[in-house]
Every structure is written in structure tokens, then in C-alpha cells.
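Structure first, then comments.
Heads up, one of the protein chains got dropped from this complex, but the rest are sitting where they should.
Going in written order, the chains are labelled A and B, and every chain counts its residues from 1.
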Amino acid sequence: MVASTAWVAIAVAVPLLAALASLWQGRWTALIVAVLAIPGSLLANVGVVWTVFELGVHRHPVGGWGAPLGIDLHVDGLAAAFLALLALIAAVITVHMLVDPDMRALSPRRRSLFWSLWYLVWGALAAMFVSGDAFNIYVTLELATLAGVILVSFGHGTTALFASMRYLLLGTFGALSYVLGVALLYGDTGTLDLALMAERIGSGAAPVVAAGLVTVGLAVKAALVPLHVWLPPAHASAPAGVSAILSALVVKAGFYLMVRFWFGPFVQLDGATWTVLGILGAVGVVWGSLCAIRQERLKLLIAYSTVAQVGYLFLLFPLVAGGAHAAAWSGAHYLALSHAAAKAAAFLAAGNILTSQGDDRLSMIARAARHHHLSLLAFGLAGATLMGLPPSGGFLAKWLLVTAAVDTGQWWWAAVLIAGGILAAIYVYRVVRLAYVTSPAEPPGSTGPPRPPGLLPVPMVAILAALALALLSVVLGFASAMPLRLLEIGMPAVVPPEPEPGR
Amino acid sequence: MGSLALAVFGGLAWAALDRPAVYPGVAEIALDRLPQTGATNPVTAVLLDFRGYDTFLEVGVLLVAAIGVLALAGRETQVEAVPPAARTLVHGVLLRLLLPLMVLVGLWMLWAGTSQPGGAFQAGAVLGAALILMALAGREPPRFRDTAPVRAAAALGFAGFLAAALLFFTVEGMLLAYPPVAKTALIVAIEVGICLSTAASLALFYLRPAGPADAG
Partner (left out) sequence: MDQADVFILAGMALFAVSMYSLAVQRHLVRKVLAINIMGGGCFLVLIAVARRAPGDVADPVPHAMVLTGIVVAVSVTAFALILARRIRAGTGRTELPEDASEQT
């Protein structure tokens, strides 16, 4: 089945080719590259999803060697779902950036460097989602992080430089912690392939410490409380499209890899850790939401909301340890996917507002809210998923998680989910109310007041891009049958150990 | 914080001394299959063949850093060469002797890499150092700009690897599957690309090209 397992290789190669082509400084380069890369990538991803439905879990041995000597790409339903959503979201963000006035403000020289880094982040994430090899994951993680760090530095002013540096230092610490863990795992199992590692892993000190190192490293990347401090400044000061991809998918990659390890090699390790991960996640939900409620600036509010939303995902671990399996698995990953679409939409909408008035303080937005009604609508739709309102994708995901919690008698995790939803409602409402409460009444049928001085026009395409992603997060609530079926292909059947009593 | 670091070391040391009775690594398989690769040095075989995919992405990381340096290039960044008045014998004669030697050593390391320790990255490091030395001595000058040739040099390694990965994709149906007949030639070509990109990137890191007036 050589032909069909090749789709995944194409899905990885297309953005990398686009990154190289973007280095050419031509007037039309960015447009031509996007026009070729977007359909190419979407097509390849359709191929990958189709192959997963047809063949189930499959592998692509790079170079033909196969594990343990070579590196295998490992494609299951989870990988295909993340890969496809990455292509979809990145494609919409690419369109947004093509028309974004902020991008046009860059000199052509720096703009072409920006595009190249953009496609490298895309390619690195694609490679990471399908990698079956622990060290290969490290390289993709560093590729995505370094390119992301540089993209953050493209933001406005010295704030962006500080944010970029903080992200770089903590991100590198995370990567090195991860790689030391992988070194110990190689010493213990003699392989870097995750599947083989899971078969061979021992029960001594090395695997336990390696699990700690890998988990800490990935928790930095996932911005799990208390290792989240780099996230809000970085995501708030980056250019709009960069904030969108960082919050939507780069942070999720940390969680995704955590799932790969804890449902792979580490599955038989101490069950108490699963609960600890859940507690940290719950703290993240509450802390991130409370911080979001206190923010005056829209982009910081959205960034803290990411800290909260990532927290929910980690409830997967204690829920599964407590006996809930399929529902928790589907719920957590569905939340990750819905949140990715919603968060990308929220950042693009915030970026449009920021571009228009050069300021994203809520008090300033209130003065011109009427001119941002479509952007605020996109934010509101995305907010439905953040809160978990029906019929959004976020609602469905949280429903699955709450069901999983209640069915297995773990009601306290359900309480976290519901409390988080209420807190999210507060910060979403703080923004959405701006659209209604402050503008003076207008006669019906009028085309709106003239634009106040100082407001720049935002291209309609940029506004529609934000709306499209917001709609995607809502549509995931209806059209859920196929993605849910996809997520269950290759779902790990192993049940982790119960924490021993008295531990 | 200090006690935390001590605790971490304690945990790490505890893990360090835990080892399986039989070494589980792939050393033997790698040596067994060495003849099937295009290299005779086991580390080179792992880098460019068995795990060539890692190396491909790693060259990508190097390219990302080079792009980042170009993107941050400000107006003021120009490396200071030793002023002519302060130049001594070292800058003249020694450099004249050293530079050809460094180029020679670099090329040798590149060539030897397939059979002995050495290889593209090491060779690139030596060549990059030669470029930096030249600039410091005020030899040439390295008013390195963000031009198409500079970008091409930085991207060459990644582009070459990607081309090799895709070239036989349609035939073999796999990424980085080199056909047996052309294996050694392909690996040498990839190595040359990596070597040049490494040299160019290292020189870029150090010399920090002055951006045109548009930088900022």
C-alpha cells in the first residue's frame, strides 16, 4: 500500500516546500505560494484522512529502514485529525495574512522572511503530529518553537522582543528537559520509536525519572500551570496570525505529545501522576480564567483564556485513570480541536480590531464598537465554544467530558468543567457587551455613523477569515459524527493503573 | 532554588545508575546494515541514511536561525574589523597561511566524513570560521547583505535534502528512500549542500548582516 501511505509524506512536504519558495523576493511570491500550498496541503490531508478510514492506523518508514533503526511516521485517527485541522486553520490564517494591513507594513524583505518562517512552523507541526519517534519529535519541537519565537519578535515594539526572549528561554529549557528524558529512555529501552518503547520499557528508576523530565518539558510547551508564564506576553504581542497559530495549535502540540507518551511508553507508570496532571489542569482552568477576567487588553484576555482552555485538556488523564475511557478520550481531543478553531478566530478578530484602531484596550474598543461589529460577532461565536454553549463544538466536547466524569463517579472534575464555563462566560461577556451597550442608538436602516477619525479600514477578507474560523468552531458541534469516528481509530485500548491506595 | 536543584540532581543521579543488564541499543543492527547505506562510517550512516529525516529537519532549524538573524538585522549591526593601524603580523602573514589551510582542512573533513569521523557540519564549521577570521582581519568584507545569493547559501542544505527526499518519492513511494545505485553520490551531494549552508549560517550569525535602510 505504498501509494496511500505516501499522503502523509506529502502533507509534511508541502509546507516545507512553500517555506523555501517564500525566500524568493518577488512581488507576487507570497500570493503564488499560498495559491499552490493551500490546495496542495488540503488535498494531501484529505488523502491522509481517507487512508486512515480505509487502512486504519498505518506507518510510513522514512528511508525504508523502519524502527528501531530508522524513523517511522505513525498515523492514527488522532494524528490525522490534528493534521487536517492544522491544514484548515493554517490555510484560513494564511488568507488573513495575505490581506492583513500589518503585514503590508513590513518591508518586502522582512515580509518574505516572515512567510518562510510561517510555513516552517506549519511544516514542523505537521511533522510533529505524525512523528512516531521520540528524538524526531524533539527536532520538530525545536523547529516549531524557534520559528515561533522569531515570528513573535515581528510584533510591535520592545514588548514583543522581551516576550520572544522569554518564550525562547523557557521553551529551550523545556526542550532540553525533554531530550534528557529521551536519553534515559534510550538507555533503558534501546529504541526511540514510541511504540517499541512502550513494549520494552522497564520498571526501574530511569523510566520514572525520564517520565518526569519528559512531562516537565512538554508541560512548558503546553503552558500547563505553573509553567505558563511565557505564554500571555508572547501570544499577546505577536502579529495576529502568529498569535492565532501559536494559541490554536503550537500550545496544543505540547498536550498532544503528552498524550502520545502517557498513553504510550508511560502508561504503566505510577497512577498518581495522572491525578496530579488533572489537578494542575484544574488549577490552570481557574487561574487562567480569573486572569482573563482581570485583563484590560483584548489580546491578553484571549491569551489567558488559552491558559484556561489548555487546563481542561489535562482532565483527560485523571478521567481515564478513573475508568472513563472512550468518552473522555473523544471529549478532550474534540475540545482541543474546537478550541483551536475558536481561538484562532478570536485572535484574528482581535487583530482586526487592533489593526483598525491601533489599540486593543477594552475601553478604547467600546468607543468604536459599532465599527467592529463583525469582528465582535466572530469573537462572540468563538466565545460560545470557549464557554461551552450549545450548539458549538465546545459544548459537545464538554458534554462528553462531563458525562465521562459523572458516569465514573468523578463529579469533582465535572464541577471544574462547569465552573470554568461560568468563568469563561464572564470574560467573553465583557467583550461581547461592548457591541451593544455603548453605541448611541441609530435610526434603523442607516449605514452606521461615519468612521471616527483615526480608524483604519480592515479588508473584508480579513474579517471574513475570522468569521470563517468562528463558524468552523460552531459547525464542529453539528458535524461531529465523522471527526469523532476518526478520533477513535487507533485509540489506545490500554487502561492505566489505578493509584494504589494510601500512596 | 538551590535545594530544588540539589533535589533534581538527586533524582537524576538515581536514574543515571539504573541500567538494564543487557545493553538494548541498536549498535549491532546499525553495524550489520552499514553496507546497505552509502556511507562506511556508522555515525554518518545514522545521520544521513538511517535517521536522515532528523538531520533534514535539523538543517531546517539552522535555516530558521539564519532567517531569524536576517529578520532582526538592524542598521547598526556591522562587525568591527581590526583597524588598519592595529594590524600586526598575525593579521597579515598568519592569516595568509591559515586561510588556505582552513579551507583545505574543511574540504578534507567533508570528504572524509563518509568513512571516518568528520562530516558536513564539522567541515562547515571550519569554513565558517575561516570566513569570520577573514572579516575580523579586515580582509574582505563582509558587508554581508540580505541578498539572494546569501539566502540561497543559507537554504542550500535544506533545499538539497528536500529535493533528495522527494526526488525518488514517486519511484520508491517513501520519503528519503535513495535508490541503491546512486546512494553514495546522493549522500555526498547532500553533504556538500549542508556544508555550504553551515558555513554560510555560521558566518551570518557572527557577522550579522547590516540590513538595508528598511530594517526595523
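Just so it is clear, a contact is a pair of C-beta atoms (placed from the backbone, for glycine too) under 8 Å apart; a residue touches a chain by one contact, two chains touch by 3 or more.
Nothing here was measured: the structure is a model prediction, and the numbers come from that model.
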Residue of A:42, A:57, A:99 or A:176 touching the missing chain in the full complex: A:176
Residue of A:154, A:186 or A:263 touching the missing chain in the full complex: A:186
Checked against the full complex, the residue among B:38, B:68 or B:138 that touches the missing chain is B:68
Residues in chain A touching the chain absent from view: 135, 139, 142, 146, 149-150, 153, 157-159, 161-162, 164-166, 168-169, 172-173, 176, 179-180, 183-184, 186-187, 192, 229-230, 232-233, 236-237, 297, 300
I need the residue numbers on chain B that touch the omitted chain, in ascending order. 1-2, 4-6, 8-9, 12-13, 16-17, 19, 23, 25-27, 30-31, 42-43, 45-47, 50-51, 54-55, 58-59, 61-62, 64-65, 68-69, 72, 74, 76-77, 119, 121, 198, 201-202, 205, 208
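Keep this in mind: only the chains that are shown with their structure count from here on.
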Counting only Cα atoms for the centres, state how far chain A is from chain B in Å. 31
Mind listing the chain B positions that touch chain A in their complex? 11-12, 14-20, 23-26, 29-30, 33, 49-54, 57-58, 60-61, 63-65, 67-68, 70-72, 146, 148, 151, 155, 158-159, 162, 165-166, 169, 172-178, 211-212, 214-215
Residues on chain A engaged by chain B in the complex (per definition of touch): 2-3, 5-6, 9, 12-13, 16-17, 20, 23-25, 60-65, 68-71, 107-110, 113-114, 116-117, 120, 123-124, 127, 135-136, 139-140, 142-143, 146-147, 149-150, 153-154, 180, 184, 186-191, 200, 202, 204-206, 208-210, 212
